[in-house]
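To start, the structure under review is shown below, and the notes come after it.
As you look at this complex, bear in mind that one protein chain is not there, while each of the others sits in place.
Labels A and B are assigned to the chains in the order they are written; within every chain, residues are numbered from 1.
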Amino acid sequence: MITRQLLISGFGGQGLLFMGKALAYKWLMEGYNVSWLPSYGPEMRGGTANCGVVVSENHLIGSPLVANPNVLICMNLPSLDKYEDKVVPGGMIFVDSTMIERKVKRTDVDVYYIPASKMASDNNMIVLANMIMMGKVLQVFGETDEEAIKNGLSKCIPPKKAEMFDVNMRAIQLGLGYEAK
Amino acid sequence: MVVFERPHALCDVPLHYCPGCPHGIVHRLVAEVIDELGIEGRTIGIAPVGCSVMAYDYFNCDMVEAAHGRAPAVATGIKRSDPENHIVFTYQGDGDLASIGMAETVHAAARNENITVVFINNAIYGMTGGQMAPTSLPGQVTQTSPYGRDVKTAGYPIKVCEMLSQLDGPEYIERVAVCDVPNVNKAKKAIRKAFQNQIDGKGFSLIEVVSACPTNWGMTPKEALEWVKSDMIPYYPLGVYKDRSGKEETK
Partner (left out) sequence: MSEKVLMKGNEAIAEAAIIAGCRHYFGYPITPQTEIAAYMAKRMPKVGGTFLQAESEIAAINMVYGVSSTGKRVMTSSSSPGISLKQEGISYLAGADLPALIVNAQRGGPGLGGIQPSQSDYFQATKGGGHGDYHLIVLAPYSVQEMAELTIKGFDLADKYRMPTMILCDGTTGQMMEPVTFDFAVKQPPEKPWAVTGTKMEREHNIINSLYLQADKLEEKNFERYERYKLVEENEVMYQEYMADDADIIIAATGIASRIALSSVEKAREKGIKAGLIRPITLWPFPKAAFAKAAEHCRQIIAVELNMGQMIEDIKLATEFKVPVSLYNRTGGVLPDVYEILGVIENAAKGGKR
């Protein structure tokens, strides 16, 4: 695996930090080195919240800050407006097309649209658009081994909320199975 | 037959206090209580910044010197370090306890921290040479209120017992004086109770001792004790302000 620099961005409350953590834990369990860095402070209060995840085979990750992602995951329009130009050429942009009506302008990146928020409400899992996005991201990465996903997810859901595990997993599966028509 | 001796809890060293200063009396009362309760070996005292800063050299138990006003916070740490065994007291003057250290005092009381506070109120900063204290009386002349404390600009004195007794936290609050023998005896009884409360795990006990400062008041020791009776006690009435377990309130 090459070093991946993910930037996950949207509104506070969309579960962006959780998605980042679930991904980071999956890769940690697979033996990679990871870092996870949230935006904090006033940025969290309204506007965009984001979290950067770096995953690498190197023993030590250099900068944990993701200024120029090679994977951008956008769950609201301000995020796409803010970060579209920061993505490195050849990178990927994932767009929640329920939340963001416009198309990505860049032509030197791979773009994936998924109506994650609509899929979440259609499937009665309204707060889990984040997990649907995560499923799609993993599908594109070719990381579809559900056991590995479960290993990471189980580290992120405390035993007290064990009943949340299955519904999160179902949301991820929706994303894993999604193909644009 | 020995009729009078130094309490074991007091070190055999000369005290640095001025002639006529009641600190010696109150030190002795605290030491007698420590002896009588048999707690010297597990008592840790905290000296303030002020005239009694060197109290750490005078008490035979383990002693800690605290920063100005912070004795109740230091006491909190020491008590929490070993609540079953440590008996912790602070010995603080009015500038230390009621001015710079007011927050620490109020919050230790609010937490009902299981410590004993001996508070010496002599209405002046002694160590620095006689400046206005938070407890200086209206009209009182000091180095920094040379025309007398003007309440319009310097505000009013703080009545610590009255204030703290409004809190739900503290166990026991009493004001005593050491201006004559009957009052010295009452003061000892109060200090003893304040230590006994701690041994019994009851919580925060504060004894305010209305004291005197002949040197900085510019009086003879005798005049100073008279002034305590004529001016200090009327402003700072003696008595029990709070006694949660005893329920007795004489004020």
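In this section, a residue touches a chain if its C-beta (ideal position, glycine included) is under 8 Å from a C-beta of that chain, and two chains touch if they have at least 3 such contacts.
From a predicted model like this one, the values you see are computed outputs, not experimental measurements.
J.: Sort through A:82, A:106, A:155 or A:170 and give me the one touching the missing partner chain.
T.: Of all options in A:82, A:106, A:155 or A:170, contact with the hidden chain holds for A:155.
J.: Going by the contact rule already stated, which one of A:9, A:35, A:117 or A:139 would touch the omitted chain in the full complex?
T.: Within the whole complex, the residue contacting the unshown chain is A:35.
J.: Which of B:30, B:61 or B:133 sits in contact with the chain that's absent?
T.: The one listed residue touching the chain not shown is B:61.
J.: Would you write out the residues of subunit B that touch the absent chain, in ascending order?
T.: The missing chain touches subunit B at positions 11, 40-44, 53-54, 56-57, 59-67, 70, 73-82, 85-87, 103-104, 106-107.
J.: Tell me, which residues in subunit A touch the chain that this view leaves out?
T.: For subunit A, the residues touching the absent chain are 21, 24-25, 28, 33-38, 40-42, 60-65, 67-68, 155.
Throughout what follows, only the chains that are shown with their structure count from here on.
J.: How many angstrom between the C-alpha centroids of subunit B and subunit A?
T.: Computed value for the inter-centroid distance: 63 Å.
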